[in-house]
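One protein chain is absent from this view; the other protein chains keep their places.
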Amino acid sequence: MSTKYGQLDVLDDVTKRRLSGFLKQLRGNPKALIGAVMIGGLVLIALLAPLLTPEGAADATNPANRLQPPSTEHFFGTDHLGRDIFHRLLLGTRISLYVGILSVGIATVFGVSLGAIAGYVGDNIDDAIMRPMDIVMSFPPVLFALAITAILGPTLTNTIVAIGIVYIPYFARVTRSEVVSVSQEEFVSASKAVGERDRYILFAEVLPNAAAPIIVQASISMAYAILAAAALGFLGLGAQPPTPEWGLMINEAKQYITGAPWVAIFPGSAIAVTVLGFNLLGDGIRDVLDPAINTQVKSQDE
Amino acid sequence: MSSHHTRADATGTGTEPTAKAEGVDGSGDRLLTVEGLRTVFRTSEGTVTAVDGVDFHLDRGEILGLVGESGAGKSVTSRSVLRLIDSPGEIIDGAVRFDGRDVLSMSDRELREYRGKRTGMVFQDPETALNPTMTVGKQVAETLHVHGSMSKAEALSEAINVLERVGIPNPEVRADDYPHEFSGGQQQRIAVGIAIAAEPDLLIADEPTTALDVTIQAQILDLLLDLRKDLGMSVLYITHDLGVVKEVCDRMAVMYAGSIVESGPTQKVYEDPKHPYTKGLLASIPAVGEAFEDGRLDVIDGTMPNLTGSFEGCKYADRCPGAVEECLTDHPPLEAVSQDRDVACYRHTEIDEIDYEYQHESGTLSWEAGNGEDIDGNVIEVSGLKKHFSEGGILDFVFGTAEPVRAVDGIDIAIQPGETVGLVGESGCGKSTAARSIMQLLEPTDGSVRYRGEDITSISDAELRVLRRNIQIVFQNPQSSLNPRRTVRQTLLRPMEVHEMGTKAERHDRAAELVEKVGLDARYLDRLPHELSGGQQQRVAIARALAVNPEVIVLDEPVSGLDVSIQAKIINLLADLQEDLGLAYLVISHNLQIIQHVSDRVAVMYLGEIVETGTIDDVFAAPFHPYTEALLSAIPGRTAAEKSRIILEGDVPDPSNVPDGCRFHPRCPRAIGDVCETEVPVDHEADGDGHTIACHLLDQEYADQVDWDQSPVS
Partner (left out) sequence: MRLARYALRRVVLLFGTLIGVSIVTFSLTNIIPGDVAVLIVGTQGSQEQLEIIRQQLGLNQPLYVQYLDWASGVLVGDLGNSLRFGDPVATLIMQRLPASTVLAFSAMIVAVVISIPLGVIAAMEENTWKDFGASTAAFIGISLPGFFWGIVLILIFARYAGLFPPAGYISPAVDPLGTLRHITLPAVALGFGLMAHLTRMTRSSLIGELRSGYVTLAESKGLSERRIVYRHALRNAFLPVLTVLGFQLAFLFGGVVVIEEVFAYPGIGRLAYQALLNRDVPLIQGTVLVFAVIFTVSNLVVDLLYAVLDPRVGAGDS
């Protein structure tokens, strides 16, 4: 089985083997496993939510039925407008995951590119890129995101954009430091000595080897992003009613908390479960990718 | 440096320093006895028996060398003596008796006292062994006031004395400094100070000089011998370097795969080894072993076995050229064959008949033709090469701390086709920077590098890329020099693709050919680097360098990280390749013995400059540049016993702080005064073919101030 060499074909043999080895290790790590299961469950819910929710069930206000405790008819009870909380939560899953993935996506794409170039080229370009990053990082992220949504207008889209922008510097930093460290490895010098072009070296040699901490950062950032989105929703500067966004739901539930605590508890728990899942997964991946913990059995024959 | 320093009793246990003579064999006090020691590690892959029934003893005042390659179990043995084995390791069998007491059954309190007052340990890497956030004075003083009867204040002032004793200048001031403010050699001195502060009876030194430069190593060895004399302590010295053993150890024990296979007085074991492994090890060392006429070393096949699980038969049997039926039944016990010699081998009486052989069939690689016509003159010519680094950014500019680091400050090197030129020097001398600058991996600040007459420092990027085919490089650290995400095949194919050599099918064929040429089986083509051993990885790195059919290969410390027996094999491989393919090599190393073995010509580098250059015979014989002389004498085990070694003072210098005049003058044992401090020496011609020495002593004026016959390395 000969392997063809080319960019795409690299995904073929080697990466498959590495991937399966990696996944196997991941399976052995309890944190990663639980996290992955939780996230998997949530993704499933997000995908199936529209099917599980009868048409308009989440928005159907029913004032007569307001603030009902959990029952067989309404698993999680109803909120102050008589809407079924369970179904709203299900739909809210879509929103939270959507926000998380997109905002982290934005941050990754821009942050990793900027950080990689800064780290690889170094010197003045490095300064030119990282100083603005430092300046953005001088603002507390939630406040900054808040300001952006307040100014641009509080919508879900703007929430995504705001959180994405705010997290770009974190990705840039992590990528930069990892790229700097990988660039000092001798195989990078060896590639140069062979006559490879810089562009190739950065994207095909350095970045794949720098991926590990970036992946960890991405997973953990998802957790933060979802928390941030919830905070924005809670403060009314994120998604607007009647969107079943979890943070917003807690905001709406605030004043009824003494009489009907479940209206706030369930959305809060939903946030917690989601964030917990991403944190566990991120932690687990970090454990697996940490070379100190991985010992490979070496070849014995010379 | 060897001030005879006697201190008031610090520990309160009343141990008087006994100035014990050297060369003990059973006549002194027995201090430490280890019998049947067995230490295991329980891992997910099985139980690893790191120490498998080890017996040895140590008398008062004697230095015992525990020798072996990596994985032999020497470190674990030494830690077991101090019971420093934590889960998943465990000492499961045997006895350790120290001064009559049973160490293995001590209580926690007794154990701590034993470790604190009676023994001391020095580790391999001083940088990680010292607490970075505690001053060195406090670290030295700690043992004294925790275990002794001193107060903290008394202990601190005593610590200053200890620092002075181990050769730290200005100890009163420097006791308040932190470890990172000292050089590597000084850090190790501090570590030694910590170990001997309480005047222990036993010092365990685990590869204490492996990470140090050879001249610094000489200082530390000197210090240890000195301390042994003053304090009468015994030393258990662990190392893989047989030269060091010869230099400092009274007796030696050779370890293999967790067992001791031979022990006895150092001199005798050296001259008359009785175990095939010892014999093989001695033969693998360049310049110590006997090389064949064709310059190859005798090598031991195979590698040390995996210590997981159990063994059947002699552990060395599968690598031993003298293995017979009997050897496959049981691992031979360690038995006394004379009053002071022990061997674990069934055939030790026939040791003279057991020999190692190295066979090589010559052959060439395809695509060899078309390498260019033969030329007169040098294939590589480096002239006045300089590489300076400017430190810092804008702020340093403002603060005025922007001193350039003159890593390479004007060197000339010439390499003829098919020849090997060695570049030797210690850390910080700039040899690695020089290698990278020659390869244009770093942009030279000044000077020229000519390949076949063409100056490659001033050509365009595109032209350089094409020329790169002809000059390749192999790096020091094989693990770091292979992309961990690429298989061997991909690593080998890529250079050929970059240079568009041959068709796809031809490249695959060549990859298979290359792998075989460097001595690896074809099945390794689809392995990833982490699935290979260090020696195998280095072979792949060599194969990659060969892939584009170069004329010159630069090798930056090609065998430094490898075990002695593997080193020998790689050295042989390089010699084979040179012979078969007509390659020219530039070999960079800090190891003079290897340089001497492989090179035709050599250049000695110090602080960015070349101080001596010439053929091997010329440079390694008088007249010397004083630095060359010191380097040679610093090689452990090389100086004859009657002559005293040259020990250079001070540290390996820092290229950001270059002395005036001759750069070597602050450390030079032969400095003759003002001229060395003010005038930069020129390259003087000495006897021999192209032999130059940059030293004032070669000047007519000063030539009579030195008598080369008196040199310890003549």
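Chains: A and B, in written order; residue numbering restarts at 1 for each.
Simple rule for what comes next: contacts are C-beta pairs under 8 Å (C-beta built on N, C-alpha and C of every residue); 3 or more make two chains touch, one makes a residue touch a chain.
Note that the structure is predicted; figures quoted are calculated from it, not measured.
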Which residue of A:L114, A:V206 or A:A223 touches the chain not shown here: A:A223
Residue among A:L81, A:A231 or A:L289 that touches the chain left out of view: A:A231
Omitted-chain contact residue, chosen from B:E113, B:D446 or B:E531: B:E113
Sole residue of A:P208, A:P242 or A:P261 that reaches the chain not shown, by the stated touch rule: A:P261
Contact set of subunit A toward the excluded chain (per top definition): 131-132, 134-143, 146-148, 150-153, 223-224, 227-228, 230-231, 234-237, 247, 250, 254, 257-258, 261, 264, 268, 271-272, 275-276, 279-280
Residue ranges of subunit B at the interface with the undisplayed chain: 82, 84, 111-117, 119-121, 123, 125, 128-134, 142-143, 146-147, 178, 180-181, 191, 194, 395, 399, 401, 403, 656
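Note that in this section only the chains that are shown with their structure count from here on.
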Contacting residues of subunit A [partner subunit B, same complex]: 2-5, 10, 13-15, 17-18, 127, 185-187, 189-196, 205, 208-209, 296-302
Of all residues in subunit B, those that touch subunit A in their complex: 45, 301-303, 305-306, 393, 436, 439, 441, 464-466, 468-469, 472-473, 475-477, 480-487, 489-490, 493-495, 497-499, 504, 508, 526-528, 530-533, 535-536, 541, 544, 548, 566, 569
